[in-house]
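For reference, the structure is listed below as structure tokens.
One protein chain is absent from this view; the other protein chains keep their places.
The block that comes next holds subunit A.
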């Protein structure tokens, strides 16, 4: 009996699904997302998958061993303000923490927006001030009680919040991660006073230092939990009714999977559920093909997202940026700029600009014929001959070349005094150049040179544009994976069950310390790690993981006391007890990593170091097929390559045009060439060639 491993990425517009069978064959499917019922879009793709295999949906679902997915439920609930009404309890004197926002009004904004003072305002607070109550209590930096908890005050606060319509309660007291007594007592009192209200404690959900982000994240989590639970319950019901037997899994922002029951407690940890899949997929495929350093580039309709894989591991951020809020939850780092196929081109002062304004999906580019009249990057791609009007999105949409030409003519070519073709090529050059600049910035900020990276290109428009921005960066190889059109879904299918446990326990070494293990006793570190490891293991086992399959990675957030930047440093010592040498080794590795990222001589060890947070990441592999061949190109469909004219380098020239089924392993394609895969178009530049590797990926290189 066949076994299937299925992963879906439910995006705003499309739902992408990959179905991998026990032999490692990958099927790719796409349908429109049904916003009110995300399961429906998933089932649509699975109907296609079943049809292809000549079985009915129920039979296919019955043979699915693992179903994992990424979702935008939490993201949308947060961005659209559909989350539940939170009542927030804080320490007396600090109820304005969210309002004050540490004074920042620029988080999550582009430089252009920051430079416009008159419209530069803070985002609305996650919890209105009127829904925040202060209670008398205070704990200090050492976890000592400076002021005891006034229980009557807590009762008053809870009643007040309930009367003002709170649906859930979040509690975030100062230093609660150092001493959680007061928060736990508040939870008990809430249970007595308002048992109908759920409670999230910051000391339980996110015991880490930094009250602003801890409070924000706790409040956001409290508000999202009920929404996510309702959605996931209905999602699971729909799939189960249709025949799914295994418990579905959900992708978290940290790039790992979790069960629904676990993720319901950490709803806020799923806000980047979808986008991180592509980075994980690139990591997975890169590792297979020997690329340890990868820049992942996802060019969609409205944004260009960049991630990094360094030495086989995705670069993580200690926070998650969602809209204009920064949550204190680790995430796979993804940087975005507003450059996509829908970015609008315009001329001002004789200067041609592309974006940041975007036509989005509605009305979309002019060539979509949905009422969009302003020229976009996609219109330029069409006019230049890169896109086939008859074969866009697998033929689901016929593109209108005339509309695209008219839009470019009216809004760009005429005002800038250019021909339509030159204007179209100008649009493409500008957007490609901006994307290259962003990639460069992301690698340089990490202390790396982009020429040391392979570029993975995916998303709707990435494979078309990568030949240009990749070459500009000087990256040796540009890889368009066979999974490009469903790359995030594929990445979700490559992920492990993951559980992160952390706690802040600030520890310093005095200035001048040389034996760091003296000031950071290994047994103290061990005790903390052991507790975190036990918790993470317990949770993973509860999620169905085999205890022996669990691997644990211990790390600390550490900084030089005289400096600002915090790095996460791993103690790669296996599971054994830490020794003095391990601790000193950790500090050495910190110095090494710091200087790697911030430059030789930047480390300032003489001033001492400070550990703030301890973290254990526990993972357990999800059953999956060994991918022997992602795509089967053994049987070559006949037919010789066609050609079509493409405007490149200021002139029309003939480009070779191939269909996906004309590719075979080891085949070399000379540029200028266009490969039309089912859902995406790949371009190989005039001075490049591409090789089809064993997995079906296209590897583009500058011709020797």
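Just so we're on the same page, a residue touches a chain if its C-beta (ideal position, glycine included) is under 8 Å from a C-beta of that chain, and two chains touch if they have at least 3 such contacts; residues count from 1.
The rule we apply is simple: contacts and distances are computed from a predicted model.
This figure omits one chain of the complex; the name its UniProt record holds, of "NAD(P)-dependent iron-only hydrogenase catalytic subunit", "RNA polymerase sigma-70 factor (ECF subfamily)", "N-methylhydantoinase B" or "ABC transporter ATP-binding protein", is "N-methylhydantoinase B". Considering the full assembly, A:597 is the residue among A:84, A:184 or A:597 that touches the omitted chain. The chain omitted from view is touched by exactly one of A:511, A:621 or A:645, namely A:511. Here the missing chain is touched by one residue of A:13, A:32, A:51 or A:99, and it is A:99.
Contact residues of subunit A toward the unshown chain are 92-97, 99-106, 111, 114-122, 128-130, 136, 138, 140-141, 146-148, 150, 174-175, 209-213, 347, 349-354, 416, 418, 422, 425-426, 429-430, 433-434, 437, 440-441, 444-445, 447, 506, 508, 510-511, 560-565, 597-599, 601-604, 606, 612.
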